[in-house]
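To start, I am sharing the structure in question, which I have written as structure tokens.
The complex appears here minus one protein chain, its other protein chains still in place.
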Amino acid sequence: MEAKRFPYQLVKSNTPPLWMRPLIPVLILLTTFLITAGLILTAQANPFRAYYFFLISPLSSQVSFLEVLVKSTPLMLTGVAVTFAFATGYYNIGAEGQLYAGAIAAAWLGIVLGGVPAAIAIPLMIIGGFLAGMAWALIPALLKVRLAVDEVVTTLLMNSIMAYIVSAILNGPWRDPTSGWPQSPEIAENTMFFKLIPRSRLHFGFIVGIVAIAVLWFILTQTSFGLKMRAVGLGKPAAQFAGINVGRTTLLAALISGGIAGIAGVSEVAGIQYHLIGDLSANYGYTGVIIATLGGLNAIGVFVASLFFGLIDTGAQTVSRAMGVPVYLGQVTQAVMLLVALGMYLLQRYRIVRRA
Amino acid sequence: MEVFIVNLIAATFRVSTPIVLAAIGETYSERAGILNLGIEGIMYFGAFVGFLIADKSGSLWVGLLFAILAGVLFGLLMGFFTVTLGVNQHVSGLGITLLLSGLTLFMFRLFYGGRSTPPSIPSFQVIKVLPDNPILGPILSQYWLTYVTFLVIVPLAWWILYRTNFGLKIRSVGENPEAVDAAGVSVPAIRYAALGIGGGLMAAGGAFLSLFQLGAFTHGIISGRGWVAIAIVIFGNWQPIRVMLGGLIFGGTFALQLRLQAMGLQLPVPYETFLALPYIVTIIALVIAGRNASYPAALLKPYRRE
Amino acid sequence: PPAQTQPPTTGETQAPLFFGAFATPIEEPWDGVIHEALQKAANEGKIRYEYTDDIGYAGDMERVLREVAEKQKPAAIFGDAFGNEEAVRRVAKDYPEIAFVFGSGLGPAEPNVAVFDNWIHEPAYLCGLIAGGVTKTNVIGVVGGYPVPEVNRIVNAFIDGVKEVNPDAKVLVTFINSWFDPAAAKEAALAQVDAGADVLFAERFGVIDAAVEKGLLAFGNMSDQYELGPGHVLTGPVWNMTPTVEYVIKQVEGGTFTAQDLKDFSMVGKGGAYLAPFHGMESKIPENILALVKQRDEEIKGGLFRVDIKEEPPAPTN
Partner (left out) sequence: MFIVEMQSITKRFGDLLANDHVNFELRKGEIHALLGENGAGKTTLMRVLYGLYHPDSGVIKVKDRPVVIHSPKDAIQLGIGMVTQHFALVPPLTVAENVVLGYQNSFVLNQAQIEESVAEAARRFGVEINPKAIVRHLSVGQRQRVEILKALYRNAEILILDEPTAVLIPQEVEALFETLNHLKQEGLSVVFISHKLHEVTQITDRITVLRDGRVVGTVNTTEVTQKEVAAMMVGRETFGVSRIDTDTSDPKPVLEIIDLCANDDKNLPVLKNISFAVSEGEILGIAGVGGNGQKELAETICGVRRPTAGKVLVEGQDVTGKSPSDLTRAGLGRIPEDRHEGMVIHLTVTENLVLEHLDEFTRNGMLDHKAIRQYADDLIQKFQIKAKPNDITRTLSGGNMQKVLLARVLARNPKVIIAPQPTRGLDIGATDYVRQQLLEQRQRGAAILLISEDLDEILALSDRIAVMYEGEIVGTLPASEATPERLGLLMSGAVKEH
């Protein structure tokens, strides 16, 4: 006997209906708003005004809009880095550590390359950061490919090890000689990334980020290496059977991933900080995992997601200042949005139909 | 020297307690096939909720209870994403850590905002079992939760996993959820249960810091202890007793490092070497175990029937 | 729950707007001291005050300062520049009409960057005297965050104080290499206690808990921390930013603000640093020591006694 049931049900469908696609981001925003509005109210603020400051006001002036781009730059790079790995089925959670590896290299090169023309020094720094990130990614990647040691765990552990390496360097040989603060000496002027727009902080790293997005798109969709990556990511045994060198593809993707994360470190050192510091990254590596996932492991998605996270990061401080809401609202909102989005993207794979 | 070692052992148990609690919690989750990267956030939130409720209610016990309930709740939320929705486990876990660390600080600011000395309350006191014994005296001078952790929670975890039907279901669901489903046992129910227990233990680990060790809540109170717990679960090969040993090794190195510093000993290597040691050792352990590392086979894999 | 910023009250709209830009959460003691002094001035109606905290070191300081300078146009911005030195100085250059008053390890910068620092080495020295006098084991423990100059000079002054009254005493120094990990700090202190220490200096949170648990005496740091361990906290060096804030208010109102080192306003002479009240704990300190402390305190105020400023990492003592 059929029990009484809800007359509509969710049915899995392979292609989401077209009308639903633009609706999804709107739904995500609305749900996030509803959930966080409660928190904003407990902080005795008006949620609508808070969201105005959150999402609109950063876009309302050129200065703050450029700041959104500045904030998106490292996220774009780590997002691309993580996507390379995840698309190949290699779960690199280590972008954070790889970013710092790149940053160490950039700081070192930035110090020693004083006097070398920028046109040479800056490419060298980018290459150096790429190689350093790659080198740090090499250990877990080799362990994975050669010994089948799970990369989720090793990359996560490598992040902690890198944090201690940075701490040891900054509290040891590189402690700033003038301030005594745990930060490296400043990099030479000629190795600093130039500004794209005068009187703003938008620097060359943003271009590097855009290039990374373009490279990701190109490799994933236009090259046979990209198809190999996706094949390995979606079905290892089958890819292997079809003659794809799974180990090499995985290794290469993992190394590219680490290298690009390393460039994110270069961009922060040479574009923003001009020093190596222990707090160089506001968890950009971990946020990269989130951005890659929300971006659906494709270039356009990663681009949009990183801009959006840059916006929220920027907006959070504005809300806090303008309305006296604790600055941590930004973090909470990002998290809620992530979790809501995870749920919604899943919904996208279903259709609502009336029961027969 | 003897005194040094005795004190070191005492400190080792003290330092390991929150990590072992959290690691056992993570063991339950991972045994059921869910990698809970929300651990760091759940510990943080547990530390705060425990403190807040203890402060407002005036009872440490009520505080601890609420911390555990909060942990269970967010363990279950992790379940909602990874079990019910079947979403990527890393991302869900990182999301929960992001959410809870933000939420903790948000609430901390609302309740205790802007004070330059951290709010504090009288904490649970140390219980001395053999105060006069020169060796066991210092070692058996611990908080009650430390005794409970090592004498009850760890052995109980072993017993539950290997000697009860519930444990059989947890292990099975982490190995082959299809089998559990076909046997008429609800896969989500078991996974939710394991995540709930796990979350409760993680939060208890956090609350140990705020209600036992410090009687206070501050920023940075967890400082990565959750990630250490993750490493230790792997190091311990998902077996409670070995996980506990991993926790003790970590606690031991940490305590030793502080003691060598306190003795004014100039170490030939940066002190960070000691702190990084547990992670390095875990990676080496993974390499040695290699292909044979007995990952729960269904770890990270969502299960859905249709 | 308390709102974060002081709502402007009628009649006080002319009061200048001061802004706090803090890299750490205001719960961190260093920025907490600055925040409290500004809040106090605001409560007294001398200024209007808004702030943002936990800006961090990942490059956001510059944006926050620029946005604030553009939109809020405050009369002065207070904050700490440690770890964000360049950002602060870069922005300041673009807004010469705003007074930038920042905690800094470097000097002032024309035309509008004034610097200050916590110069509490003098009361720290006094604490050293007391510690040297109350220790029975002749072992004293100090737990600090990082060995940066601001911390080193407090610790070194404390050690010098100990040495004056008790040259044989041994001072153990441990850095936990974190600004915020009270559990580690407590464990470090317990390790020192196990190594014989019976008096503890708590540069960081967590250490006083160890003293309470072990029934020992301890010194707080930065603010009056008696409530963290009643009956155990003797006193401690206190940093008071109010003299600095009041001075800057006067200058801003008088239009005389200049780039300068405001160091003096954070020292004992101008009331920027002092020994925390004893809360009745004098009884635990020997008479002669108490007298010596009073004497040295007067001498310091009168400029007759100089506490050395040593900024290199403290060496472990015998």
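Quick notes on this one:
The first chain written gets the first letter, and so on, giving A, B and C; residue counts start at 1 in each chain.
Heads up, the rule we're going with is that contacts are C-beta pairs under 8 Å (C-beta built on N, C-alpha and C of every residue); 3 or more make two chains touch, one makes a residue touch a chain.
Because the structure is predicted, anything quoted here is derived from the model rather than measured.
For the chain excluded from display, the touched partners among the shown chains of the whole complex are A, B. Across B:L65, B:V185, B:L245 or B:L260, the residue that sits in touch with the chain not pictured is B:V185. Screening A:Y52, A:F65, A:F225 or A:Y345 against the full complex identifies A:F225 as the residue touching the chain left out. Between the chain not shown and the residues B:I135, B:I241 or B:A297, the one that touches is B:A297. Listed by residue number, the positions of chain A touching the unshown chain are 1-3, 11-14, 222-228, 230-231, 234-235, 237-245, 351, 355-356.
By the touch criterion stated above, the residues of chain B touching the omitted chain are 162-169, 171-172, 175-176, 178-186, 294, 297, 305-306.
Rule of thumb we're sticking to: only the chains that are shown with their structure count from here on.
Looking at A-B and A-C side by side, the one with more C-beta contacts is A-B.
Annotation: 37 Å between the Cα-based centres of chain A and chain C. Mean C-alpha position of chain A lies 28 Å from that of chain B. The multi-chain contact residues of chain C, meaning those touching 2 or more other chains, are 1, 4, 54, 177.
Shown for chain B are the residues that touch two or more other chains, namely 105, 109-110, 113, 272.
Interface of chain A with chain B (complex): residues 12, 39, 42-43, 91, 93, 139, 143, 147-150, 152-154, 156-161, 164-165, 167-168, 171-172, 286, 289-290, 293, 326, 328-332, 334-336, 338-339, 342-343, 346. Residues of chain A that touch chain C in their complex: 42-44, 61, 63-64, 67, 70-71, 167, 171, 178-183, 186, 199, 201, 268, 272-274, 277-282, 284, 314, 317-318, 320-321, 324-328. Of all residues in chain B, only 3-4, 7, 11, 14-15, 18, 105, 108-118, 120, 123, 126, 209, 213-216, 218-221, 223, 254-255, 258-259, 261-264, 266, 271-272 touch chain C in the complex they form.
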